[in-house]
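For this depiction, one protein chain was excluded, whereas all remaining protein chains were kept in their positions.
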Amino acid sequence: MTTLSTRPRPRTRPRSRTWLSLRQGRRGLLYLALLGGGLIWLYPFLWALGSSLKSTDGFFSGGLNPIPSEFHWSNYSEAWTQADFSRFFVNTVLFAMGTVVVTLLATSMAGYVLARTDFPGKKIWLGLVGVTLFLPHGYTIIPVFDLIQRLHLLNTLWSVIIVQSAGGMVFGTFLFMGYFTTIDRGLEDAARVDGASFHQIFWRIMLPLSGPMLATVGLFACITAWNSFFIPLVFTLSRPELHTLSVGMFNFIGQNSTAWTLVCAGSVITLLPIVLIFVALQRYFINGLAGAVK
Amino acid sequence: MSLLETRERRRTPQTAPPVAARNGLWQRVRAAKWSYLYLAPMAVLLLAFVIYPIFASFGYTFYRWNGIGAPGEYVGLANFRQILHDGIFWGAVKHTFVYAFVLVPVQLVMALALALVLNNPKLKFALFFRTVYFIPVVTSAAVVGVVIQLMLANFGDSAGGLLAKTGVTNGHIDWLGDPNTALAVIIAIGIWHTLGYNLVYFLAGLQTIPAELYEAAKLDGCGPVQSFFRITIPMLRQVGVVIVVLAFIGSFQVFDLVQVLTGGGPYFATEVVNTYIYHLAFGGSPGSAAQPDIGLASAASFLYGLLLIVFSALQVLALRQISRRRTAANQ
Partner (left out) sequence: MTSSNVSRRGLLRTAALGAGTMALGGGLSACGSGSPSSSADALTYWDWYVTQAPWVDKEAELFEKAHSGVSVKKTTQQNAKYADLVALANRSGNPPDVFMIPQVPSVAEQVAKGWLHPLDEWATPKWQSRFPEGTFLEGANVFDGKVYSAPLKGSAPLYQLYIHHGVFKSVGLTNADGSVKIPRTWDEVTSAAQTITKKSGGKSYGFGFGNADGIGVLAWWLDLFVRGAGAPGGAPTGAATGMDYRVGKWTYGTDRAYADFFELFVEWKKRGFFHPNSVSLSDEAARAFFERGKFGMTVGGVWNQPEWTQHKFTDYSLVTLPSPTATPKGYYYADPVGNGSFAAVSAKTKKAREAFQWLDALTSPAAGRRWVQDLNGVSVYPAGNDPDGIDSKPFAAFVGMTEQVLRGPVPLVRNPELAGVAPGAPKPDISDVVTGIYTGQIKDVQGALSSLADKKFQILSEAVAAVAKKGKKVSTSDYVFADWDPTKPYTTKKA
């Protein structure tokens, strides 16, 4: 290893002008390739967007061409009002928000307790949760359905929220657990010396400090709830006014499978919000994923 | 409570001497009452809606029940026996394994390649590209399936027509209706849909490799290929194991995509285990008017779950063996 001041020249790179421009050319090609790849990658969405603006006949003849011949914005208003997508949208928003709130509350509280306190049975509990991850899950929708029915919650949005949140408990709790373990104990201890109670420590200090993790877990919960299909389907079966976007789409297709342009408009209404939310807050989501894997 | 006492309390081992056990335990439970309270919401949700149903559905495996009313007919292990002899079930298992074993290598290689490209610090807009390639992940598989189905339906001019003109294929191809191409199409879409996850994981893993290693290698005269194999791969081993295991587990759970694209057809050519279980549990359509059979579906689920546990265990063992042998060889 030579000293930093005099680095030997790399043997294979003459620093001529042509070489630099070649490198830039290569880099430019790379950008082009990535961009092209990206376009192909996102093609289905672009196609859905373009097709949602076509007329039915235009759709039929246009095939894979994403550019509509005319712009039928009316497809969106039709989907929104006649096909009830406005109601599905509201339901999905309520459902997602509800799931986020329940998930954040339950997992942050549990994660804190598991990370920072000791209590009899803690190891047993952790072990049990770990084992459940590996148990074969069986066909659990029926017992869950039974339980919800006995609680008289069937066909309400609450049932969907509760069941969906339950699914995210383990993941969220582990994330919060990991996060809270990394927070400096000194803060907690200082607060306790100052006479803060257990509750005050959690709500006033720990929770606010866990902002990034709140965003991450909240985002995960929001996205999975938004895209959830099976659970809303089963629990709001006989109340079409409670359907979420994915279920509404599914039903819509069954009844009107040749209203292709409306189906595309409905798809865009379903896909666009979550993509926008993701793009805006992607930092949290991706850091959460990366952290989990590490 | 002073700082010192708090620390000492934590250092006390959990197991108190047996004679005073009961007193100590009860006192500790009472002292930790807030812990229990705070744990409660998550615990209740988990117990009620995840853990209890697993056991309850295990109970169903011993009955013949069509989901209406209460389970009546006790049949013992008959459901398990029926599943073991069910050709469609094993076909579904085969399809699921094919799906996983094609998807995982192809997707991981692609993801790694892309991650290597995007990891280059001199590349501008790396964040932008990362977002672009990740977007399919946050989209609902059900809605994506609908869009893809429409795209492949060959209305008007389409890819099928183009391919036919170039002579690669002869005539129209019914991508999702032809048993020879349907599974391949589903795998391709599966690869596209979840590649973002592995891209992010690999990027995270690559970022843990210190840049100095690469520089040192360059100075020693290593080309890019060599440094890839001598530095990148070994350093990624640990996170790589996790990625591979997660990828397999994820692909074994495929359901939404298949159900929306082909419903398992044609004639079970693309039936995977989860769609088959779903069809068993909720019955077929009037077209294939099979009655729902919850007991059978639960039995199939458990059998499949056991298969997966065994497979995951084997996988982890195998991967650990490989990495141990490689580290031994390197040393």
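The letters A and B name the chains in turn, as written, and every chain counts its residues from 1.
Rule of thumb we're sticking to: a contact is a pair of C-beta atoms (placed from the backbone, for glycine too) under 8 Å apart; a residue touches a chain by one contact, two chains touch by 3 or more.
Quick caveat, the model's predicted, so the values are computed rather than measured.
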Chains in view that touch the one left out, judged over the entire complex: A, B
Chain not shown: contacting residue from B:79, B:262 or B:298: B:262
Hidden partner chain, touching residue among B:48, B:143 or B:173: B:173
Sole contact to the chain not displayed, among A:43, A:80, A:125 or A:158: A:158
Footprint left on chain B by the chain that the document does not show: 66-69, 88, 149, 152-154, 171-179, 262-263, 265-269, 279, 282-292
Interface with the unshown chain - residue positions in chain A: 60, 94, 97-98, 101, 105, 145, 149, 152-158, 203-205, 207-209, 234, 237-242, 251, 254-258
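Throughout what follows, only the chains that are shown with their structure count from here on.
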Computed distance of Cα centres, chain B from chain A, in Å: 16
Chain B - residues contacting chain A, complex: 1-3, 6, 10, 14, 25, 28-29, 32, 34-36, 38-39, 41-43, 45-46, 48-54, 56-58, 60-61, 67, 117, 122-123, 125, 129-136, 138-144, 146-148, 150-151, 154-159, 161, 192, 197, 200-201, 203-205, 208, 216, 218-219, 221, 239, 242-243, 246, 255-256, 277, 281, 294, 297-298, 300-306, 308-309, 312
Chain B contact footprint on chain A (complex, rising order): 1, 8, 10-11, 27, 30-31, 34, 37-38, 41-42, 44-45, 47-48, 51, 59-65, 102, 105-107, 109-110, 112-114, 117-120, 122-123, 125, 128-129, 132, 134-144, 146-147, 162-163, 165-167, 169-170, 173, 189, 192-193, 198-199, 202, 223, 226-230, 245-246, 249-250, 253, 260, 263-264, 267, 270-271, 274-275, 278-279, 282, 285-286, 289-291, 293-294
